[in-house]
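Shown here: the complex without one of its protein chains, the others still in place.
Going in written order, the chains are labelled A, B and C, and every chain counts its residues from 1.
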Amino acid sequence: MIRLKQVSKIYPSGVRALVSLNLEIGPSEFVFLVGPSGAGKSTMLKLLYRSEIPTAGQVLVGGVDIGKLSIRQLPGLRQRIGVVFQDYKLLPQRTVSENVAFALKVLGTSRREIDRRTHSALDLVGLREQADLMPGQLSGGQQQRVCLARAIVNTPPVLLCDEPTGNLDPETSWDIMRLLTRINQHGTTIVVATHNKMIVDSMRRRVVTIDGGRLILDQPRGGYPVGVG
Amino acid sequence: MIRLKQVSKIYPSGVRALVSLNLEIGPSEFVFLVGPSGAGKSTMLKLLYRSEIPTAGQVLVGGVDIGKLSIRQLPGLRQRIGVVFQDYKLLPQRTVSENVAFALKVLGTSRREIDRRTHSALDLVGLREQADLMPGQLSGGQQQRVCLARAIVNTPPVLLCDEPTGNLDPETSWDIMRLLTRINQHGTTIVVATHNKMIVDSMRRRVVTIDGGRLILDQPRGGYPVGVG
Amino acid sequence: MPNRVLTFWRQAGFVAEEAVASVTRSGWMSGIVVITMTVSLLILGGIWQLSDDLYALTRAVGAKVEIMAFVAQDGDTAQLASAIDELPGVASTQIITKDQAWQQLQQEMKSQVDFSGLLQDNPLPDTIRVKVQDPADVAPVADKIQALPGVEGINYGHDLLAKLEQIMAFVQMAGLLVVGALMVATLAVTGNTIRLTVQARRREIEIMQLVGASAGFIHWPFLLEGMIFGLMGTLLASGLLVPWRSFLLIRLQELFPFVPIDADGLAMVRLLSYLLLVGMGVGALGSLFSVRRHLVAASGQ
Partner (left out) sequence: MPNRVLTFWRQAGFVAEEAVASVTRSGWMSGIVVITMTVSLLILGGIWQLSDDLYALTRAVGAKVEIMAFVAQDGDTAQLASAIDELPGVASTQIITKDQAWQQLQQEMKSQVDFSGLLQDNPLPDTIRVKVQDPADVAPVADKIQALPGVEGINYGHDLLAKLEQIMAFVQMAGLLVVGALMVATLAVTGNTIRLTVQARRREIEIMQLVGASAGFIHWPFLLEGMIFGLMGTLLASGLLVPWRSFLLIRLQELFPFVPIDADGLAMVRLLSYLLLVGMGVGALGSLFSVRRHLVAASGQ
């Protein structure tokens, strides 16, 4: 499903965020991406939805080299990838349900279908009552969940999450993890960048550890690595 | 140092974020503020630096009822309170060191003093090398640390932190906590809103738990409450 | 595929909805763009009109120029007048007999000339006063009249006419120049203002791209929004231009009562449609360029 071949990313500032990284993630896999702050986790996710392009190497998603996509082909890729952002990226002037519905409207989904799916996505993340509020009226954790609802409303084959539980209390974090597990069971490939040791340790899923832009550990049923960084 | 008397906050949207809350925090105390997402933690901190005003009740900081401060008196309060924000709030068009120096320039500190203090603050949070980068060129965790550096550069008597470790790996989180402890030992009152169970459990400090806007637990040497929310 | 068509229409509906919502949502920002647009179009339209009016005025003054044809002693005045009347380009003729002319001259020169010392014999010829249809025709018509038998001489405001033609050319040239410059200015100012509002919404554009909206899909709401701004600006500008013009016409007519100035309704309609075109075009282009800027910036290229 996802394949990185000798991928390097050097930012214009000269920072080497990723160095000759090789990684393969199969369909329906659930992978934790861990590593110290500044290791290159967000950068790797950005390469996958082509918010950045690699300086060297190839990034393949669903068999397509996405570094070679034209601007015209970009929407197609983005529609097949749901992303939960570390800094939410919600539209401040739209209500919660409008934010979630947005990804569907863009595709020309019928209004009934939009309503149905938006409702069930908000139900899943536990924000049914906040549907008509503005993002600015929500707590940090609630905004994070809106972002998750938007990412899954479209049932994309790939879901990328950057610190989805960074601002959530342990209870809600577990709810979200259960939710991601369920989505994963329906066949969605999921990559989660996280620092949440507790969750990584208990879930016993594949854990990919990067540090200083290099892949240093890839455990099939791992825990949060100790003493890294 | 900090005193809340029967404080309620009802947002214009009708949400009751805080309900008749009473709390007293002495000078040089170190308090964890915990509770589920949407409990009212950020709201309480916002009342303390008067980003919001209470709907009812009194908020006293250093003996002053800050609900009664005029706009002219506000800068004085803000200079005595350092804040670390959940969403960083860095100036995107200034370098890391400019962001940190900002709080000092506002006070008319001499350039030498500004340089000295900015350097030592960046050293403390481990971002000496990133001093001349823009916030957009940093990872989420790095931005969080810049925010912390800015909050302490001014050595304010009160430091409020909203999820200071939300985007940090465990290692860095511990570094930050050690740092906060050190600052606290020099006499600074510190309030930390957090979801980090691991840290709260190990630090054995005072833990104030709120849920649904109400204070439901206040343990002098507590841990992260179980089954709350 | 009917499904594709349906999807297209749903997207189109969404785009229209978005555009309208965006105008109302960003209330005061929209207000600023509309005000800027109105002001710019107002200045443009006002100057355009003024230069048109000035041109019409000088033309009307030119139309006042008459040819005086002096009939020879033995000429047949009435016959000559009807011959002139039939010349192409002639609007009207009027006969002034030598007696009328003599009386008029005595009247006019009362204080300057001591007529009592003059022989009472009338030295003046019969005169035919000729009006032409188009001031540009004065010179050729005068030449034709001169060539008619029985015409002893002619007289017309030769110098005045040349001067007027010069002034008309100047007014037209300066008008075109100023209107052209103002058009560019309007484009610059309103285009830039729209740019700033789009800039303020670059986050929105970024998110649209992130959820997989196509470039066209992202463009359209902004384009439509720009055109709505243009439309509103033109309507407001028209609401101020029409009364201003009536006021101006009345004042001008007071100043030049001898020159007929007609309130040409059609010219007004034409001007307003030009303004509408400029307004909506500027709105659409201003949006287009700035959206494109952000699109490229956010595509990870």
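Rule of thumb we're sticking to: a contact is a pair of C-beta atoms (placed from the backbone, for glycine too) under 8 Å apart; a residue touches a chain by one contact, two chains touch by 3 or more.
Note that this is a predicted model, so its numbers are computed, not measured.
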* **Displayed chains contacted by the hidden chain, counting the whole assembly** => B, C
* Structure fact -> The listed residue (C:T77, C:T93, C:T193 or C:S287) that touches the chain absent from the view is C:T193
* Touching the absent chain when the full complex is considered, from C:L176, C:L255 or C:L277 -> C:L255
* Asked: So which of B:L45, B:A103, B:I183 or B:I210 would be touching the chain we can't see?
  -> B:A103
* Structure fact -> Cross-chain touch to the chain not pictured, restricted to B:R117, B:R150 or B:R205, is B:R150
* **Residues of subunit B in contact with the chain not shown** => 46, 49-53, 71-72, 74-80, 83, 89-93, 102-103, 105-111, 150, 154
* For subunit C, enumerate the residues touching the unshown chain of the complex. => 29, 32, 35-36, 39-40, 42-43, 46, 68, 70, 111-115, 117-119, 121, 123-125, 127, 152-155, 163, 166-167, 170, 174, 178, 182, 185, 188-189, 192-193, 195-197, 199-200, 248, 251, 254-255
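Rule of thumb we're sticking to: only the chains that are shown with their structure count from here on.
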* Based on CA centres, what chain would you say lies at the far end from subunit C? -> B
* **Closest chain to global C-alpha mean, per-chain Cα centroids** => A
* Which pairing of chains gives the most C-beta pairs in contact? -> A-B
* Asked: Cα centroid separation between subunit A and subunit C, in whole Å?
  -> 60
* Where subunit A touches two or more other chains, by residue -> none
* To do: Give me the residues of subunit C that touch two or more other chains.
  => none
